[in-house]
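Only a single protein chain was left out; the remaining protein chains are all shown in position.
Order of writing sets the labels: A, B, C, D, E, F and G. Residues in every chain begin at 1.
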Amino acid sequence: MNRPQLTALLDAIRRGELSVEDGLAKLRGLPFEDIGFAMVDHHRPLLSGAGEVIYASGKTADEVVAIAERIAAESQDVLVTRCTPELGARLAAAVPGFVYHARAHIAVRAPTPRAPSLEGTVLVVSAGTADQPVAEEAALCAEFFGCAVERLTDVGVSGLHRLLAHRERLWSAAVIIVVAGMEGALPSVVGGLVARPVIAVPTSVGYGVAANGQAALHGMLTSCAAGVVVVNIDNGFGAAAAAARMLRRPS
Amino acid sequence: MNRPQLTALLDAIRRGELSVEDGLAKLRGLPFEDIGFAMVDHHRPLLSGAGEVIYASGKTADEVVAIAERIAAESQDVLVTRCTPELGARLAAAVPGFVYHARAHIAVRAPTPRAPSLEGTVLVVSAGTADQPVAEEAALCAEFFGCAVERLTDVGVSGLHRLLAHRERLWSAAVIIVVAGMEGALPSVVGGLVARPVIAVPTSVGYGVAANGQAALHGMLTSCAAGVVVVNIDNGFGAAAAAARMLRRPS
Amino acid sequence: MNRPQLTALLDAIRRGELSVEDGLAKLRGLPFEDIGFAMVDHHRPLLSGAGEVIYASGKTADEVVAIAERIAAESQDVLVTRCTPELGARLAAAVPGFVYHARAHIAVRAPTPRAPSLEGTVLVVSAGTADQPVAEEAALCAEFFGCAVERLTDVGVSGLHRLLAHRERLWSAAVIIVVAGMEGALPSVVGGLVARPVIAVPTSVGYGVAANGQAALHGMLTSCAAGVVVVNIDNGFGAAAAAARMLRRPS
Amino acid sequence: MNRPQLTALLDAIRRGELSVEDGLAKLRGLPFEDIGFAMVDHHRPLLSGAGEVIYASGKTADEVVAIAERIAAESQDVLVTRCTPELGARLAAAVPGFVYHARAHIAVRAPTPRAPSLEGTVLVVSAGTADQPVAEEAALCAEFFGCAVERLTDVGVSGLHRLLAHRERLWSAAVIIVVAGMEGALPSVVGGLVARPVIAVPTSVGYGVAANGQAALHGMLTSCAAGVVVVNIDNGFGAAAAAARMLRRPS
Amino acid sequence: MNRPQLTALLDAIRRGELSVEDGLAKLRGLPFEDIGFAMVDHHRPLLSGAGEVIYASGKTADEVVAIAERIAAESQDVLVTRCTPELGARLAAAVPGFVYHARAHIAVRAPTPRAPSLEGTVLVVSAGTADQPVAEEAALCAEFFGCAVERLTDVGVSGLHRLLAHRERLWSAAVIIVVAGMEGALPSVVGGLVARPVIAVPTSVGYGVAANGQAALHGMLTSCAAGVVVVNIDNGFGAAAAAARMLRRPS
Amino acid sequence: MNRPQLTALLDAIRRGELSVEDGLAKLRGLPFEDIGFAMVDHHRPLLSGAGEVIYASGKTADEVVAIAERIAAESQDVLVTRCTPELGARLAAAVPGFVYHARAHIAVRAPTPRAPSLEGTVLVVSAGTADQPVAEEAALCAEFFGCAVERLTDVGVSGLHRLLAHRERLWSAAVIIVVAGMEGALPSVVGGLVARPVIAVPTSVGYGVAANGQAALHGMLTSCAAGVVVVNIDNGFGAAAAAARMLRRPS
Amino acid sequence: MNRPQLTALLDAIRRGELSVEDGLAKLRGLPFEDIGFAMVDHHRPLLSGAGEVIYASGKTADEVVAIAERIAAESQDVLVTRCTPELGARLAAAVPGFVYHARAHIAVRAPTPRAPSLEGTVLVVSAGTADQPVAEEAALCAEFFGCAVERLTDVGVSGLHRLLAHRERLWSAAVIIVVAGMEGALPSVVGGLVARPVIAVPTSVGYGVAANGQAALHGMLTSCAAGVVVVNIDNGFGAAAAAARMLRRPS
Partner (left out) sequence: MNRPQLTALLDAIRRGELSVEDGLAKLRGLPFEDIGFAMVDHHRPLLSGAGEVIYASGKTADEVVAIAERIAAESQDVLVTRCTPELGARLAAAVPGFVYHARAHIAVRAPTPRAPSLEGTVLVVSAGTADQPVAEEAALCAEFFGCAVERLTDVGVSGLHRLLAHRERLWSAAVIIVVAGMEGALPSVVGGLVARPVIAVPTSVGYGVAANGQAALHGMLTSCAAGVVVVNIDNGFGAAAAAARMLRRPS
């Protein structure tokens, strides 16, 4: 309910066309539903640009397929994360247009190719081959959110020259997502090389005290490079959403 | 060594003005010093805009004062974080122009007032009174880095109406820094309300399982609001540096 | 053995109808069996109203079936928690009247429908679809304990408007069980909206630092909403038992 | 703004005593302030019955005194928790009527004596002498919230007979708050003896793996007595607030 | 090499039957092999009374069978712990006389029945049905080590009367092994009831913060009953070995 | 109340010397007080032999002195653990006969010298000089409990020869208490050398991952020497109480 | 690009055979590729002596085989760690010369036998049979890196005589790798016996608080034997690489 509607309501009361009781009943639900609509205006574009996202983990396959079908019926794009191959196959069978990306555990239904809707390139940098699933999740999600995406792989800090050889690409990116497991040192190095936002994504790659990504996470949070920000372990999706927030123009 | 200098060097060799051996000697040190200069170009503005930052913790007072004096001698602005009142007093005595901010544990030497050098407002939102030292560190550092800063305090999630009453300010900010201790739920709520970047700063406020900020940190990293990014516990400085990275125009 | 029975026993001794030896024998077991009986009077209704509860985890299927058969032979209601589909099928085959609830991992044998024996409604609120198994365990157990139960699902804090739209239901509940994984922020928000008991149930939903529910647990324990109480991770059963304790009239 | 006030406002518009523009201006702030007032209706009695609570930790003494003075000026009761002796002395000097309870670290300003406003007794049971500060915080806060409070001390599980000697008092309580450090086993025993709510408060008493209350907390959360609920370590205030929620009649 | 052997060696040197060089050679290895023999005198009875123990976890089935066959060839008794059903079957097939205990994951080859070689009864008390595998490991191992063993099951602290009904058995035991998961409170209660040694064994039974036995372990280590000693989680074998150490007469 | 006393009571009722009402009054308190008395019979000698123990930590000095005075008034021995020098001085001033042991933080009031009341020697072995406070607490408490005590110091595992030089003393002890910080490896070595009980006491000595005794505790719990038992970090008192349990003859 | 190549380039410019522009283009990439080559000079021999290492974990089988084929095509030796039996079989089928070591989970392709290229023996000492996989990984990797390797197995600290019997072998080794799980005490004992480097490798052998190697890791890091160094849990490969670094002659 916006200002004109509210003015009309009060006018009706003043004119005696609406009783105080009925006015009270209409106003009773106002605050929250209004917030609801307001929030929808801001909420939708935040996560999907032109589509919806389903986090498949913990949902049954039936539930995911049903939600996806409903969204597709509204002709919206849809992205399914943490999607198993079996679920990917079911989605492809049930809803025309789904493509499954096995390495990233992502199923996506969107027009291909499509031009980025946001300005500036997101560069996804990853430390090792084992970090690829998370890096690819970040890259595909960022594309879904409307970003132009580039990838730079296998540039861990113990082989510094491989990273430094690509400094031009680092410097030209608008946002850099750095994906690394083990000791998670790569964001510190990248953060020291560039002036733009660096989003660090720890991965659960490693063993022993790597502790499913805890060592990388803590390394990234205590980075000596000022202003590196961090998301949850293996959360490539979250990094992509953050990058999209950064590239989105102020409302 | 930049491109023109390198061209000159090669020209000198071609012309025979410089022997191959001498050219070799000059080139030998090139790569790293060059990286060094290149990085300075990018590094300086990243952290300070027009100044330097000293992290005082773990340094002796003598060391901090000496560094600050050297920077001041170069007429640069300087910011000292994690600065005790005693150190603040020593700095004020030793270097003209230092102002100490007791709540934020920050000493700063910079022209006052100064116009923001970056476009867009950074809104620093904090959950409770006890979170003020960290929130204020974030706000003062962001100002030092050239941001326009606004503050919104005491809007914890158990009194939702206080936060919702300020939704317009949330929507008009370019970047929001959310500072919260205890369960750290505020960034999830804010992240659901806005489409722009949300930087969550857990504080060590709380007791028991709050565990010096661990509960807040973990709450923020597992936020159900997509794209919330996180910095280390009590790291208001880092959040400000991250905000500045986001507002800085692509190079 | 209550006071009248004890008086009768001593009277019988005084009248010589009971020998000191036999009196001694009867008294020997008194303290503890009496405690036992006293406790049964309090214990039984606490957990089951009109039935028994079997926690299946760690018991062999044979053990669970045998216990269930013995209880059923006494015509008592019986609830089996943490019940696998295989065990559910075995129970249904062995004991007439068992119904298996797959999502909640619960098998229950009780008259259907039955009127609540306790006054006041228990509202089970859950944050996401993946929290349903725990929320449903809480709901079904609360019904077994004699509570009237309502459900409110998918109202996480990043979409506040969905929760606020149901404030009437929150305000009319006698006890609210809030089930949430990830950062577990929902109980703080609910606790700030209502004046009645809020029982928070962290779930193991999430990954990375969600740490199988640790982040949610810690978030709930450090809730800024005063008086929120917490049970173990995924312990829907315990929340239901606590709700029943709260609705039971003082003895 | 409550229902009668809103009705009056609409009536004034209907009668032409208030223009639509002015009504709009008053309603503009309504939704959130209304939520605020609505929540106050629910919120105030929740925490204080007839007063306000200030959590002193992390606030400066000046801030606490200023807030307390403002509340006292409104003739409201006020409770200050985590209050140091120094702060207690300052409050007593600044605001007439404050009493400082050293063991509980609480300063309270309220009429003495006052009859309980809630029905049913809260029994605060504590395991050892060292748990007294937390137990006393729970007891004093519960009294502030309007509960009738009894205390039962020094009844740890290694001397079971001391606890069992008081079973009648356990059975007659409406809510039992059990305060224990070390292994935190007391709530399991009490929970097995009574059918009413048991709120467990772990304390930071102990050393080594007691880990500032972690062992007690985990022991209480994994209690084999169904339906025991838990609050944060040393959170006597929270337990009292939870007890008040349970004794408050449904709205 | 024992004292008689050493005397004989020195005698042989004195008589000239052994050269100094050859004596030196024999003595060279003496210290350590002698320690070995000395330790065997103390070591063997410690662990097995009249047999050997094989910890199967981490060994291949082939390795376990080969070791067992070698011991059996020496006509010694042998106990295999952490033995899978498959390994138990292979042992039974390969070595006559092996009996597999499925619940305790133990395979044992020893004369049946055999009289206890140590004086005093070991009472194995367990809290719940799910603790049986560990309790039974403790009981069977204690029997293998020569102890008379009794069992007392399903006497958790939330049903205190069940435990207290057996106080006579508690008081007549020479050593009590208490096996419990969840909050691990049982040893505190038992330790308060008896004056003899209480060995607490935490089990990995439970979920959430039970954390695979961590809560029980910490509860037992912080027991308010003085002098309760603890072994590793699920270490029924270690508790049995400790009990045997306690019942063994001083050397 | 024991069996003869109970028989006498019933006889008095039968003979008419005691009314049923008076008998009832006496029996009313019986069960629990009887448990109490029964437990006292077992409990007292368990912890003190001929005295009482006060754990001073968390108690105010006034409380400790008052308790000590009351016990002294009953002519009982008394031991105060975790006793600061200040408290020790106050005790010595208030109660004649107190001796303060600064290194062990123990104040004791008992006849000196006194012959051990338990058979068999307790050997307290410690790894380093920094472990002395805990080792001395164990030794003094064991003496208070009636044990003959010997000490063996500075025999860490990195200088094995120092330990092995004392093997005779190890072999002649009835119970060995092994006190060690850092990696806590000493109990494994001692446990492999002797057949009698080994009680391991981890100390908070060390830094970094020593983590206030966690590393030592975990090392001791995972000892490869079978049957080593463990108490809480720095719990010399508990180890002494356990040793006394082991040396006490079966009831 | 090495020094001769750089000299040639500058010579070509000087002689006019190469334009300044073309020289500039070649030099543009120089710094980093040069670093690369420089590092290769140091890097290669470090890890492999005469070959490459592939860490198979987290890579798909296709990726590992492809990399191995490419290296083999260059006639280089190759070592694959964390190699499953299935992957080992595929490698053996795809690339002639691969040998799979099942216990160590290693596949290696190298001439057999080959003389050690480094001076001094690496002695791999392990505590128990279950530590063999990690010990064997260390041994095989050290051989691949050019070390002469000896093995000493089953010498845990609870049977000290077995270790001491081999003191000569300990004293003659140039570097000792000590592999142990459980409490990880062995490196402390070995470190006290020898003056040469001791590299401790914790293994994930054990249960309960062994916590997948955490107890052993912490025990080793807090070793009372000065100068023991540690690698990650189960990281036999890292220990071998460290040993090779130590035996490699200074550059």
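Simple rule for what comes next: a residue touches a chain if its C-beta (ideal position, glycine included) is under 8 Å from a C-beta of that chain, and two chains touch if they have at least 3 such contacts.
This structure is a prediction, so every number in the text was calculated from the model and none was measured.
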{"item": "Contact set of the excluded chain (shown chains only)", "value": "A, B, E, F, G"}
{"item": "Absent-chain contact - pick from F:210, F:229 or F:246", "value": "F:210"}
{"item": "Touching residue (missing chain; options A:52, A:77 or A:183)", "value": "A:183"}
{"item": "Contact partner of the left-out chain, one of A:81, A:126 or A:214", "value": "A:214"}
{"item": "Hidden partner interface residues of subunit B, rising order", "value": "31-33, 35-36, 39, 43, 55, 57-59, 63, 202, 204, 212-214, 217, 232-235"}
{"item": "Contact set of subunit A toward the excluded chain (per top definition)", "value": "127-128, 156-160, 182-185, 188-189, 191-193, 206, 208-211, 214-226"}
{"item": "On subunit F, residues whose C-beta touches the chain left out of the figure", "value": "128-131, 159-162, 164-165, 167, 205, 207-210"}
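Basically, only the chains that are shown with their structure count from here on.
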{"item": "Most distant chain from subunit D by Cα centroid", "value": "G"}
{"item": "Chain whose average C-alpha position is farthest from subunit F's own", "value": "A"}
{"item": "Proportion of interface numbers common to subunit E and subunit G (over half same, under half different)", "value": "different"}
{"item": "Centre-of-Cα separation between subunit G and subunit F, whole angstrom", "value": "50"}
{"item": "Averaged-CA centre spacing for the pair subunit F and subunit E, given as whole angstrom", "value": "25"}
{"item": "For subunit B paired with subunit F, centre-to-centre distance based on mean C-alpha positions, whole Å", "value": "55"}
{"item": "Subunit D, residues touching no fewer than two other chains", "value": "31-32, 35, 39, 43, 128, 159-160, 164, 167, 192-193, 208-210, 214, 217, 221-222, 226, 232"}
